[in-house]
Every structure is written in structure tokens, then in C-alpha cells.
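Take a look at the following structure, please.
Every protein chain except one is present and positioned as in the full complex.
All chains are identified by letter, namely A and B, in their written order; residue positions are counted from 1 within each chain.
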Amino acid sequence: MTMDTPNHIPDIPQEKFKFVQLDQEIVDSAFETEPIGYFKDALIRLRKNKASVVAFYIILVISSLAIFGQDFNPYTFRQQNPERTNMPPRVPGLEKLGIMDGTTILRNRRLDSVKDPNQFPEGSVIRVFNQRTVRGVEMVDVKVDYYKLVGAEDEYYWLGTDYLGRDLWTRLCRGTRVSLIIALVSVVTNIFIGIVYGAIAGYYGGKTDMYMMRVCEIINAFPQIVVVTMFILFFGTGMFSIIMALVIRGWIPTARLIRAQFLRFKNREYVLAARTLGVGDLAIIFRHILPNSIGPIITRAMITIPGAIFSESFLAFVGLGLKAPEPSIGILLSQGQKVLLQHPYQAFAPSLMISVLMIAFNLFANGLRDAFDPTLRGQE
Amino acid sequence: MQIDSRQPILEVENLRVVFASGRGRKRIQVNAVDGVSFEIYQGETFGLVGESGCGKTTLGRTIVRLYSPTSGTIRFRGRDVSGPMTKELRQYITDNMAMIFQDPVESLNPRMTVQEIIEEGLKVRGIKDPEVRQEMVFDILSKVGLTREHASRFPHEFSGGQRQRIGIARALIVKPSFVIADEPVSALDVSVQAQIINLMNDLKSTLGLTIMFIAHDLSVVKYFSDRVGVMYYGKLVELADSGELYRNPLHPYTRSLLSAIPQPNPLTERHRETISYDPATAHDYSAEKPSLREVCPGHFVYCSESEFERYFDRQQTRASMA
Partner (left out) sequence: MKTGESILTVDNLSVSFRTYSGIVKAVRGVSFELNKGETICIVGESGSGKSVTVKTIMGILPPSAVIESGTINYKGMDLTKLTEEEYARIRGKEIGLIFQDPLSSLNPLMKIGRQITEALLIDKEMSKREAREAAIELLGAVGIRDPEQRFEQYPFQFSGGMRQRVVIAIALARNPEVLICDEPTTALDVTVQARILNLINELKQKRQLSIIFITHDLGVVAHMADRVYVMYAGKIVEYGTAEDIFLEPAHPYARALLASVPDMETEGRLASIPGAPPNMLHPPTGDGFAPRNKYAMQIDFEEEPPMFRISDTHYAATWSLHPSAPEIPMPDVLRERIRRMKEGGANR
């Protein structure tokens, strides 16, 4: 045992052995640490989660594209151009690398028309292949520089154009904006209704709670698609009815969540303490219970955003979307899908956008959930 | 005993609180408080002990009307406070009674600063001026041994004992006359318990409080209380002055409780025998119904007629020996 057992007593000057606080009253010392508030604490933990930080930046980039992206080129989302339909993507710089260089493959062309400089101007044909004879006519597939073909050498459509010659980059940015707005508004509405409804049910409990939860079950019993179709038939298409369609059942999970939170918190000792002090119901709900549920609420909102984006796209896809020419990710997808085989790029960009959005929001929401987890509070 | 006037501030009579859950066949009833009667006198500390789940918290919360009594009456200063809840009654109760809670973590809202937590009662009582409130908060903080720097902090930064003192400050800033302290020291380290108990003793004498002190540790209750009630499964089984209860425990449950408390004395503690209590073998209530009877002045025991005679005889021989 190596416990320090000094065999010599250390030499210390006598005056060090004076009582120094004999007649002071000893009180609790003030804290030396900086106060760390709830959100700061959550932020610190969120930052530790690399995936959600990356996701957050992706969301930021996409959101700024949604806001400013339309103005990056001279086209507008509704400007049609019959001479520039179905242009393949062409991006300055990238075109030198052989991707997004404005080339496309035209199949089943007559060899003689390919050789006709009126139809295929000088330099527009890059490669001719797959030569064959069909019923005596020479047919080929041909890889062309489409921009030269239509005489638009100086123009750049970054993501190409659609069947009406509208610029897809502009439409994608605008569509993303529309989709995000629909998702945000519907989620905020859902959360708001859910909070009010769930708070009342959870706080008062008993019979009130029972009836209110029955109502939820009844609304939930109708199939979503039927309710939404009826709704849109009744109110017509448009932003408002799509948002309403997403809200009509969307608030129920939030209401359930809030109700559960209230059932959990309303018998906490600090709530009881507030009641013994005579604090009113409203103050208890808004000062004592809701702020403690803010973490789950924010997390919940983040988790439902990709769901709302997806639902909107789904509605657009089945033809219940916005009125033309207003794009949304869903509308772009459904239009792209129609020409998927001929012009795959038209579906590719919106699908990439929706996938990235969904993954980013989900990752970010997961990070938020962990950051707000009260059991991890104040730890690493 | 210095309380001569013996004026009851709180009278509880035959109080029952039943929790029911489920419906139809699955309906379960818990008699959390099962016919309890006692009085608390002006200026005294009334201790209540019993193992967890015996109904102490329910009793305390029913008195401040967080729960409603199933039957029985509660009178505060002669006024019946067990009736239907009205705004006026709520006000009367909150003006007169305050509660200190058990759990130092659960009893403070984690999203409010200490200042906000303590001043809430003042806001409810219509003190609008934030500066006045702030001064009052600083004042009570110094009374409970904290400093004004602590006011802007959040509860999670404090230790258990400090949090409990914040809870005490919150309860006392509204100047109640009667305080129910529900196991305020049970979750604390033994060394911190003394601090809280001393603090409550000081505040009691400076503010002239009457305290109902709930605990499961008999040595703390014995030290802190003037009279002690022992609860077992919703019933009050013994009630006496704390010295008397400790010198002369009559109910077998009280005896087992007393025998189980470890004492800080290794010489005796290593050989301590504990008495175990099993209600099924200790009593035979098939023929006679038990009730709370007064064995000697101020000493009540829940017993049947024959048990009463036995206790009474024991009491007499003890008295004659002394």
C-alpha cells in the first residue's frame, strides 16, 4: 500500500495556522460557470452531430436556391418558347467535361435527313451509329449537339427545358419554393391546431379528453386520399386547398403528441406547485407545460416537413396539384415522368431535389431530437 | 410542550381518498387514505411517517385540495375546505396554505429561472412592480442561504439541497400560515438534510408557521416534530407526542419502524435486532373492529378493544415504574 504516510511532519510556518473565517458566515458561493440556457445547451449538442450539421447546410443551400435561384438566369418559370422545347441540360464549364454539354441522342432518324445540312446544320452531328435498314430505308441513331441543331449556340439551359420550352432550372427553383411554402404553412398550421387541441384534451383530461380523442379517431377513419379528393373537388385546386388537404388530417399526430406531453407534465411537482400557489390554468399551460414540450414540438415539425413535401408531390403526381403554369416539385416530377424515356433529365433533377430534401430534413430532425433530449442535458 | 392554548388550525375528520381506475370488471379502487382523523395545533410541527405508498402524499395533497376527498371533512381555522371547489375557496386555500415538494429535480420548472420560479406566487397575488418582486426574491433568497447572483440561474445548475431551498423560498414568499412539507429531505444527502431542517426550524419561528412534516425517516421526524402520526396503508395507526412515541411505541408497526432505523453508532448498531411486522399475524380483527383510541392523554393507537386493554395495562405499569 503506497498511501502517503509521511514519517516526517512537513515544516510549515506557525502563522499559517490561523483561523481565517472563524467569524464569517459561510454562504453558498456564486457559480463560477457560465449559465447555459436550454437552447444554447441544445445547440452545443446539435453541433456535435456532424450529419445534422451537414443536413442543416444542405437545407440552407436549397432554401436560398428556392428564394433566389429563379433570378440566376434570364428565363422565367412561365415563359414558353416553341423553338426551344425539350432542350437537354447545358452548363458552361461543365460542358467541356462532357457532361451536361447540351448533347442528346436522337433515335431512328433517316440517314439521308441526318446528312441534310438544312435539317442538321454543320457541326451539330457528333456521332452516327446503329446503322440499319428498315423496310428499305437506312435508319440510324445519332448523337447531336442539340444547341447547334436548333441554332442556339449561345444559350444555356442549365437543366434543359420542358415540352413548352420553359427553363427547367427556373421552374425547379420556383417549384421547390412552392413545395417548401406548402410544406411549411401546412406544418405550422398542423402544429398550431395540434397544440391547441392536444393541450385542451391533455390538460383537462377525463371526459373532455375522451370525446376529443374520439373525434380524432373519426377523422382518422376516412382514407386520406378520399378526403383530399373530395376537398379539392369542392374547393378547386390551388395552394389553399392543397394546404387544407394536408392539414385536414395532418394535425392529429401532433395533437396526440401534445396530449401525451400534457398528460406527462401536468402531474409534475412543479405544475402542482404552481397550482397550490393559485396560478391559473392558462398560465400553467403556457408557462409551465408548453415550454417543456418545445423540444419535441420542434422535432415533430422538422420530421413532418419532408412528409408534407412528399404528400404534396404525391397529390400533384396523381393530378391534384396546382394550376398550370405554377410548378411544384410534384408537378415537375409528374411531367418529367411522362417523357422519362425520351428525356430522362426532365425527371432526374426534381427527383434528386426531393430525395435530398427528404434525407436532409430527416437527418436534421434526428439531430434535433437528440439535442433536445432532456436525459442528455449538460453532458457530452 | 409549549403550546398551551391548543387551538387547532387544521382538523381532519374521517378523511377518505379513493383512487379508481378502469371500468366495469376491471375497475380497481385504491383506498389511498382510509378514514383518517387528526388535528394540527397552531404553531406546532406535526410529523407524519410511514413507508412509501401508505398515503402520506395523498393526504397532504388532499388538504391543499390538489386532490378531492372522497368523503370526510377538512376544516381550516374552523372553515370547511373539503367542499366543492370554487374560485373563492381556491383563493382561501392558496392564501393560507403552501406546499413544499419532495423531489428536488421534479419540483422546479427546468425552463424558468430561479427568479421566475420564486416570484410566481407574488404575480398571482397582484404585485405588479417587477422591482418590488425582485427585492422580495432577493430577500427570501438570502433567508434560505442563497445569494442574489443565484436568481438568474436555471434549476439544473444547483445541487439537490440548493434546489430544495429554492422550493422552500417559493412556498414561503407568499407568507402562508400553514405549510405542508412533503418529504422535503428524503431525496437529500444526510449531511444536507440537517441544513434544510435547521432552515425550516428558523423560518418556522421567524414566520410563525404551523408545519405538517411528512417523511419516511423516523429519526428526522422525531427530531423535528412536536407530535407524530404513523401511517400504515391509508390508516393512522398511532399518534402521540414525539418523545412519547419514541419512548413508548405501542402499535407493533411503530415498533418495527423504530427498530429498523440505523443509528450512527457502530457499537450498538452491529448487533441491532429488527422487529418485523406482519398485520395478518399481529392482529385478530375478526371479532372486534379496530378504531383509533386514546390510551393515555394525547397518545392514540389504532386497536381493537382487547388490544386497547393490553396497551393500557402496559402503559399503567410503565407509569408506575417511573
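The rule is simple: contacts are C-beta pairs under 8 Å (C-beta built on N, C-alpha and C of every residue); 3 or more make two chains touch, one makes a residue touch a chain.
Keep in mind that this is a model prediction, so the values were computed, not measured.
Participant: Could you list, sorted by label, every displayed chain in contact with the chain left out?
Facilitator: Across the whole assembly, the hidden chain touches A, B.
Participant: Which of B:L10, B:I197 or B:M212 sits in contact with the chain that's absent?
Facilitator: Counting the whole complex, the residue in contact with the absent chain is B:I197.
Participant: Any idea which of B:G145, B:G167 or B:P184 touches the chain not displayed?
Facilitator: The one listed residue touching the chain not shown is B:G145.
Participant: Going by the contact rule already stated, which one of B:G161, B:P184 or B:G229 would touch the omitted chain in the full complex?
Facilitator: B:G161
Participant: Which one touches the absent chain: B:T86, B:T268 or B:T281?
Facilitator: If we include the chain that is not displayed, B:T268 is the one touching it.
Participant: State which residues belonging to chain B touch the missing partner chain.
Facilitator: 51-52, 145, 158-162, 189-195, 197-198, 201, 216-220, 222-223, 246, 256-257, 259-270, 272, 274, 276-277
Participant: For the chain that got dropped from the picture, name the residues of chain A it touches.
Facilitator: For chain A, the residues touching the absent chain are 1-6, 9-10, 12, 14-22, 25-29, 31-34, 36, 44, 378-380.
In the analysis below, only the chains that are shown with their structure count from here on.
Participant: Using CA atom averages as chain centres, what separation in Å is found between chain A and chain B?
Facilitator: About 54 Å separates the centre of chain A from that of chain B.
Participant: Would you tell me which residues of chain A are touching chain B in their complex?
Facilitator: Where chain A meets chain B, its residues are 27-28, 30-31, 33, 35, 37-38, 268-270, 272-280, 287-288, 291-292, 374, 377-378.
Participant: Can you tell me which positions in chain B touch chain A when the two form their complex?
Facilitator: Residues in contact with chain A: 61, 64, 66, 90-91, 93-95, 97-99, 101-103, 106-112, 117, 120-121, 124-125, 145-147, 149-150, 152-154, 156-157, 162, 167, 170-171, 174.
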